[in-house]
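Note sheet for the following structure.
A single protein chain has been omitted from the complex, and every remaining protein chain is retained in its original position.
Labels run A and B following the written order; every chain starts at residue 1.
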Amino acid sequence: MTSYILKRLGAMLVTLWLIVTLTFFLMHSVPGSPFNEERTTNEAIQKNLEAYFHLDEPLYVQYGIYMKSLVTFDFGPSIKRSSDSVNAMLERGFPISFELGFITLVTAIVSGLFLGIIAALRHNGFVDYLAMTIAVLGISIPNFVLATLLIQQLAVTYEIFPAATWQSPMHMVLPTLALATGPMAIIARLTRASMLEVLTQDYIRTAKAKGLSPVKIVFKHALRNAMLPVVTVLGTLAASILTGTFVIEKIFAIPGMGRYFVESISNRDYPVIMGTTVFYSAILIIMLFLVDIAYGLLDPRIKLHKKEGR
Amino acid sequence: MEKILQVKDLQVAFKTFGGEVQAVRGVTFDLLKGETLAIVGESGCGKSVTSQAIMGLIPSPPGKIAGGEIIFKNRDLTSLPEKEWRNVRGADISMIFQDPMTALNPTLTVGEQIIEGIIQHEKIARTQAKAKAIDMLNLVGIPVPESRMKQYPHQFSGGMRQRIMIAMALICQPEILIADEPTTALDVTIQAQILELFRDIQNRTGVSIVLITHDLGVVAQVADRIAVMYAGKIVETGTRREIFYNPQHPYTRGLLQSVPRLDREDAELIPIAGSPPDLFAPPTGCPFTARCESAMEVCSRVYPIETKLSEQHQVHCWLQDQRARKLAVPVITIS
Partner (left out) sequence: MELRKKQNSLITPDIPDEWFTPRAKDIEQAEKVTRPSLSYWKDAWYRLLKNKLAILGLFFLLFVVFMAIFGPLISQHGLDQKLQDQNLPPSTTYWFGTDGLGRDVFTRTWYGARVSLFVGVAAALIDFIVGVTYGGFSGYKGGKIDNFMMRIIEVLYGLPHLLVVILLMVVMGPGLATIIVALSVTGWIGMARIVRGQVLQIKNYEFVLASKTFGTKTGRIIRKNLLPNTMGPIIVQMTLTVPAAIFAEAFLSFLGLGIQPPFTSWGMMADEGLSSILTGYWWRLFFPAFFISVTMFAFNVLGDGLQDALDPKMRR
């Protein structure tokens, strides 16, 4: 297990390094360098940039300095807001985005598993078709379309929920719903498929032959095994939820990190784009790593398999 | 001797894409207390389906028990509500499956999988159940069971896993053990050990065993009585001696001739030509007609009635009719 973790850890660090490097050189390859004087309007900002990037030094020195500051979690200044830094933006915006993302992920997992399980247990029945229709619709409707639809119906026409901002639990319902539907649909479809596969396995027949109740068979024997493929996509789903927050925060005017990011894109605020990308990538890569470890813990065969593999 | 299980005219059908498959078409047999009954036949003859029907494990849909009775302790299991049948399953009648590699849940410890059966059926404390499981693992020949209990199936060899399956099946001291091809997936040397274990356990516990197999070698070693199945019907039953030394059905003879024998140099290996009929549209007469060396007109038209040759020996074949005896029938002798 230890060697497995170490191997995954190694891959994670390489990926992380790759994204940081990619970000740095891509940003510096923008025609007419984004950090030139002409781009900035403010002397204070130019000073901040100088201090952070050492723009007079050669590129590789700048790269080294950048890497060093990242290790100390210093993401640099903003071009457009003289007094602001990426760190300050993250401190303000990220907790809100994290809240939105976390609630969404939990909602998606719980409702997705529920839909998937009942669909599998009622295979080819009415419930199955209903659940899968919901799931295919959930995958097909882009979250920004769903978001506007929800605002139009539940906020503007019927005024059940507030249409924008992030204050009370009531404010959270629509954005969460808009963001969670896609991932929920994916989890539901995956759970159903994997449940159906697991339910035909020999060990389920063995469990039946012991006289176990259907509830026990489903939750103790089937679900544990059926969860394995679901766990593997959690990392990817977290990524899609995270990028989804960009759109959702824009539509619902939620003052999260995603909105800063979208703003920085339209302003071409390059240090903010860089900082946010690196920060988000780190979170996602760590998520993927944790998912791998969780998978190893859930499936006892992994340890041996990896040992044999070496 | 006491009849512990009676199967009467059992019929099982599966609905599929292309129509209804009649997998079991009126199977009748008794199981006596403490005996080993082998059900023999080639793949697809309905022997596994029969065993699953007794356990109530026919996947439904697409399968269903279309008729007949399974009588155990004066109750017809087929008419029991699912909940009551579940109380019988694993407690009074338990089952071992063909492939021990896939029959155990890979994500649960072996100990947990043994214990959960007894906890389901008996009011018993967990620690007691554990002790029982350890005893049982000892009985089936797993060394250091205390530490093995905490391990996962992939940490065991195939033979060991089958021993665990047996321990799992016996934990509630059932009266009937159904073993569906229990040795097919194992090496020959391991096969012998497992068969030895079966005999040992039967001597100690008096459990009745239904052994489903296509391997006549296995049958010769452990069976008291044999039922030969073909195309969803039992065509001949008898004691081991009667079936091996006085087979009456041409199919039984064919089976015996197609087994390689080391003890006789002159014995020629004769395969049965052709393959069993498609059970989408089973023939009206004897299903073996098309492959039978001695087939008569009647065979393709009417299914043969039962002929009782001795207290134990019964056969369904028109060759038993006196009118057929007059014909020159190719005589196959098996000494």
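What we mean here is this: contacts are C-beta pairs under 8 Å (C-beta built on N, C-alpha and C of every residue); 3 or more make two chains touch, one makes a residue touch a chain.
Because the structure is predicted, anything quoted here is derived from the model rather than measured.
Taking the complete complex into account, A:I273 is the one of A:A180, A:L212 or A:I273 that touches the chain left out. Only one of A:L6, A:V136 or A:A253 touches the chain withheld from this view, namely A:V136.
Although one chain is not drawn, the whole complex shows that of B:L80, B:A192, B:V259 or B:A295 it is B:A295 that touches it. Residues touching the missing chain, restricted to chain A, are 11-12, 14-15, 18-19, 22-23, 26-27, 29-30, 136-137, 139-142, 144-145, 148-149, 151-152, 156, 239-240, 242-243, 246-247, 250-251, 262, 265-266, 268, 270, 273, 277, 280-281, 284-285, 288 (touch as defined at the top).
The missing chain lies against chain B, touching residues 16-18, 273-278, 280-281, 289-302, 305-308, 318, 320-324, 326-327.
Just so we're on the same page, only the chains that are shown with their structure count from here on.
Residue ranges of chain A in contact with chain B, taken from their complex: 201-203, 205-213, 216, 220-221, 224-225, 298-301, 304.
Here chain B touches chain A in the complex through residues 55, 57, 86-91, 94-95, 97, 99, 102-108, 113, 116-117, 120-121, 152, 154-155, 165, 168-169, going by the rule given at the top.
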